[in-house]
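Read the structure below first, then the notes.
Yeah, one chain of the complex is gone here, protein chain that is, but the others are all in their spots.
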Amino acid sequence: MKTGVAYYPEHWDEWRWETDLQLMSKAGIGLVRLAEFAWSKLEPEEGRFEFEWLDRILALSHRFGIDVLLGTPTATPPAWLHAKHPDLYTVDEWGHTLGFGTRFQRCLNHPVMREHSRRITEAMARHFAGNPAVIGWQTDNEFTQNTCYCDGCAKAFQEWLKRKFGSLDALNSRWGTAFWSQTYTAWHQIPLPKQAKCGNAHNPSLLLEFRRFQSQATVEFQREQVRILRKHCPNNFITHNFMGLHNSMDYYDLAEDLDFVSWDNYPITQWDQDTSKASLAHDVMRGIKGRNFWVMEEQCGHGGWTVVGPRPKPGQVRAWAWQAVASGANTIVFFRWRSCLHGTEQFWHGVVGHDGIPRRRYREVAQFAGELAAMAEKLDESVVRNEVAILDDYEQHYAFQIQPQAEGLGVWEQVRRFHVSLRAMGVGVDVVPLDINLDRYRVVILPGWPIMTEEAAIRLRAYVANGGTLIVNPRTGLKNADNVCHEDVLPVFLGELLGVSVDDYDALADSCVPVISQNGEVFNASVWTDALLVDGAEILARYQDRCFSGEPAVTKNRHGRGVAYYFGTCGETPFYKSFLTEILAEAKVPMKQDLPEGVGMYWREGKNQRFLFLINEQSAPVDVPIDAGMTPLFGEVDGKTATLPAHGVALLAENG
Amino acid sequence: MKTGVAYYPEHWDEWRWETDLQLMSKAGIGLVRLAEFAWSKLEPEEGRFEFEWLDRILALSHRFGIDVLLGTPTATPPAWLHAKHPDLYTVDEWGHTLGFGTRFQRCLNHPVMREHSRRITEAMARHFAGNPAVIGWQTDNEFTQNTCYCDGCAKAFQEWLKRKFGSLDALNSRWGTAFWSQTYTAWHQIPLPKQAKCGNAHNPSLLLEFRRFQSQATVEFQREQVRILRKHCPNNFITHNFMGLHNSMDYYDLAEDLDFVSWDNYPITQWDQDTSKASLAHDVMRGIKGRNFWVMEEQCGHGGWTVVGPRPKPGQVRAWAWQAVASGANTIVFFRWRSCLHGTEQFWHGVVGHDGIPRRRYREVAQFAGELAAMAEKLDESVVRNEVAILDDYEQHYAFQIQPQAEGLGVWEQVRRFHVSLRAMGVGVDVVPLDINLDRYRVVILPGWPIMTEEAAIRLRAYVANGGTLIVNPRTGLKNADNVCHEDVLPVFLGELLGVSVDDYDALADSCVPVISQNGEVFNASVWTDALLVDGAEILARYQDRCFSGEPAVTKNRHGRGVAYYFGTCGETPFYKSFLTEILAEAKVPMKQDLPEGVGMYWREGKNQRFLFLINEQSAPVDVPIDAGMTPLFGEVDGKTATLPAHGVALLAENG
Partner (left out) sequence: MKTGVAYYPEHWDEWRWETDLQLMSKAGIGLVRLAEFAWSKLEPEEGRFEFEWLDRILALSHRFGIDVLLGTPTATPPAWLHAKHPDLYTVDEWGHTLGFGTRFQRCLNHPVMREHSRRITEAMARHFAGNPAVIGWQTDNEFTQNTCYCDGCAKAFQEWLKRKFGSLDALNSRWGTAFWSQTYTAWHQIPLPKQAKCGNAHNPSLLLEFRRFQSQATVEFQREQVRILRKHCPNNFITHNFMGLHNSMDYYDLAEDLDFVSWDNYPITQWDQDTSKASLAHDVMRGIKGRNFWVMEEQCGHGGWTVVGPRPKPGQVRAWAWQAVASGANTIVFFRWRSCLHGTEQFWHGVVGHDGIPRRRYREVAQFAGELAAMAEKLDESVVRNEVAILDDYEQHYAFQIQPQAEGLGVWEQVRRFHVSLRAMGVGVDVVPLDINLDRYRVVILPGWPIMTEEAAIRLRAYVANGGTLIVNPRTGLKNADNVCHEDVLPVFLGELLGVSVDDYDALADSCVPVISQNGEVFNASVWTDALLVDGAEILARYQDRCFSGEPAVTKNRHGRGVAYYFGTCGETPFYKSFLTEILAEAKVPMKQDLPEGVGMYWREGKNQRFLFLINEQSAPVDVPIDAGMTPLFGEVDGKTATLPAHGVALLAENG
């Protein structure tokens, strides 16, 4: 477990390097990430590699006992490469070529791009193999799907379709191209979903396949680098810096070739100040490979490119870093060491500022690094284990991105309603894919899952039959894997399991509908309402208004040794807390009902001991009642109460 | 009079066809619209026509006694045609080619597109001529102006201008191209109004001519199809599905070649839930050819492409269908039979849903179909006759689209203020062009009519001189037919008729101005204020504030045997109701002052009898007082009161 920073020696005069490393060392920094944007410095002209400067900084780091993570620099191909191959640039959906001057400007499907990616990766891997400072690699930077509409992508997409569908007849039939006369009689007729008349209302089947294709393009681009790195540097780990709740591509696929996931955590930026998302993002990132992870870029100050984002409040940076550790992060790499003097990111503030003088941010990072170092031995092998899981699948994200259906149905929006409620009840959550063994979870939540295959349904039915508790949400079972509507009654493949069918539905836009529970509690339902026909299920709540007054909204059905709930609508936290309290109690999942609002509670399990992290996510102090049998490791804990100052943290160990 | 549905047998396995027709038949459906998007199925490759599948569904329909309307499938040219001729695609005003994947992607001016349109139309017309199931044809689908900026359009536009203006000198002089040095010295210099510097601020004369040109392109495209259909299928009627208040092209021109107008009525969608527009749209559609019409697509459920639109409330679909009939529709074709499994319109919900099971929507449509069948004989030959007309002209729409002048001056916005007020007073309205015989109307309302020719003014003066009552609105008489400002005093050509001139004016943006009437009533005026100089007119109201305090706002002038009013500003419903009540009383137009709010009242006149439709447009029940001498045909009518439940309908006959 280490504290690290992203460092760009290529931005600074070499005489400064030692000062920087000394300052890092003094702050307890034990790792630097280097080189992930340095292609033009590493290969100033085609085929001429200059690695000496990097050798020197590696040696220096090693001298200070600071480990190094190297990045492959392919997120920013150099100017000479683009000048030689102008068609490497990505093309947007209007047909505009997006040219030089920023980053990620390359089409990942382009064979020349692929070749140069392999070339620079191989050169670096060969050169740095065995360097004692280097412990691992980061591929590229913040991969997303290959968002490109160039002619090369069009051809590659047509090839992809040919391989997948075999014949045009199969494609036409599965996509239903009879609709609007889109029947293709040659592969080359199939377009990319570029701008067209009628807005951009392409066939949803084509849109879904395009998302898969471009996600896979990124995965394959990375795979080529991973193969080379594994070959030459078999003792180094390989990771990539993911982006939390970003959902443009399939992160499960991307992670498959990696040793572990790391990610870039910016709880407050100019665009978003909802710090509650970080906790979900940690759970998502941990769930990708089902194991501990790193934070590869942890916010240490204001973000900002053209605008200066909000400044984290005193203590907040430390609290976020501890929240990451509490959620399963093993190493925290702050971004970046020093605010850049040049270029687009001048206002993305570093641990030290433009003037290089250690000030408030440095002191806070150093405090965290010291605390982590003190706890590292204890926490090192500990992991996060939960009894509640929320299922996730990027195909469902794509489906809702292609057809949002109603504002608020997006996968993360659905997931967050449950996650926020569970966290407030002191219940830890894993976010995991469907194809793992679900039996280790007492409760599994399926957010609206439009693309439902028979195979997925079989897994869900088996889980419940085997004693599990499943919660199903609206719009589940709507489509097949081609993004085509099933011809059956909703929720397709799960009707018998749930004991209900959907007779009608309504998208609520901005309005709300009251729903009343069995025991007379009334909640606001929003976003969507399914009007249910019950076939064996027990009715837990009914609509009170709009079209569906009196009709069932929430149901419960016993199936095998388990139980399956159908939530026909979406609600607010009280709605979920009320139903979840009953459901979790029945499923014997422990809750902490006296957890004060705004306090995050996280557990890590070591071999012999469990660790409890209490993190005050607010700017006011708060007292948290502590259960018996806990020993404080740090933080102000007095008998049965932990007193957390604003953004304060306490760590306790369960008496073993 | 029939109830129909749009049906897409090409989307479904053939074994299902009979089930569908059986279900339709059971619901009282007597007509299907077929084939308007089926080009790729009808001509899978160039010159190879496959009509057998359509023959089979026609035979089957005939067996069930269901008539067929066929569409020419030119709204969705097949992929093979575009692959062969990539320049058929339309180009937007930035120069982007809008390619394959949706619909309407073809430039209607392109000679190759024209040729293929004639070819497929001729092949279908020849093949289906005399087929006993076929009763008529729909051209293409939802024509708009040809919104294309391709090089072919540029050349065609230049040719159009050459034919119209004869010489560049004439064009330069009439357009005033001396302004900003736009004098053209060769025809090829004249641009399409593509994106240019200064936003898109092209010469308004060029912009108006471009609108006419592209509107005419669509008219001519249709005309070629109509000629072919008339030749081969002389016993079939020909119509087209218009779009109500859509105003991108000249619907009078488009309708000229057709037997009657039909239109697509969607009162609530994700974009607009103002159901009060449907009533105006019916009046507009009836007025295009001055005769009864069809609804070719009547909403039967939620609309939606990527978003699911709001669900009509119980009873609303039936009420809308009856409102259509009450407004002069003779046949109601619901869209569509069944929700599509594939393609862009998966969420545009059909009479039955994806699962094909008759549910709520089916039952409501069947109820309407049964009621209509029961009334059909009585209503069949009845028509709508009104004593108040609002004039309409697409050139005025173009003028306000090109230069809105002030938010709220658009033609439909002006028309709606009068229409809503008149409907609330129980007064039926025709919306008609200026070149018909106006003498049949007691009151004629001229919305702001910027493009005023002497010929139009002569008609208006004659109407008033002959005893008519005319209401003129702001911005009338501003421009000549070249969209050039008249050099005379406003309202040009009508000053003497109205006894006023406009001394100054102000656009109000978001603010309001009080106006006070002769008898001391104060109203909010908005949108626009004309400060009038009175030359013979009586002053009915004056401004109380802003620049024009105390100056005349509304005037009345006797002219010949009639009277002409000038409304120098816009108001809200109380403003119009107050003045219209006096004006209509003086003009001896009957009103129904005790009509409850939210109830639509419509008359159809048969040969010997008049029929009164009462439609509750609200979700709360309402009692409507009934005049003596009315016999209920259906609905809850008790002596002098009709009791209408939420979205309820009553039909009464006047005792003959």
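A and B are the chain letters, set down in written order, and residue numbers restart from 1 in every chain.
In the analysis below, contacts are C-beta pairs under 8 Å (C-beta built on N, C-alpha and C of every residue); 3 or more make two chains touch, one makes a residue touch a chain.
In this text, all values refer to a predicted model and were calculated from it rather than measured experimentally.
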Per the touch definition above, residue among B:Gly176, B:Pro358, B:Gly560 or B:Gly598 touching the missing chain: B:Gly176
Among B:Tyr184, B:Tyr252 or B:Trp603, the residue in touch with the chain that has been omitted: B:Tyr184
Absent-chain contact - pick from A:Gly343, A:Gly370 or A:Pro574: A:Gly343
Sole residue of B:Val489, B:Val522 or B:Ala620 that reaches the chain not shown, by the stated touch rule: B:Val489
Residue of A:Phe51, A:Trp187, A:Trp305 or A:Trp603 touching the missing chain in the full complex: A:Trp305
Touch residues of chain A, complete complex, unshown partner: 8, 10-11, 37-41, 44-45, 73, 76-80, 82-83, 90, 94, 96-105, 270, 302, 304-311, 313-314, 339-347, 354-357, 359-360
Chain B residues touching the omitted chain (full complex): 94-95, 175-186, 188-191, 193-206, 402-407, 484-490, 503-507, 509, 547
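Note that only the chains that are shown with their structure count from here on.
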Centre distance in Å when chain A and chain B are each reduced to the mean of their C-alpha atoms: 49
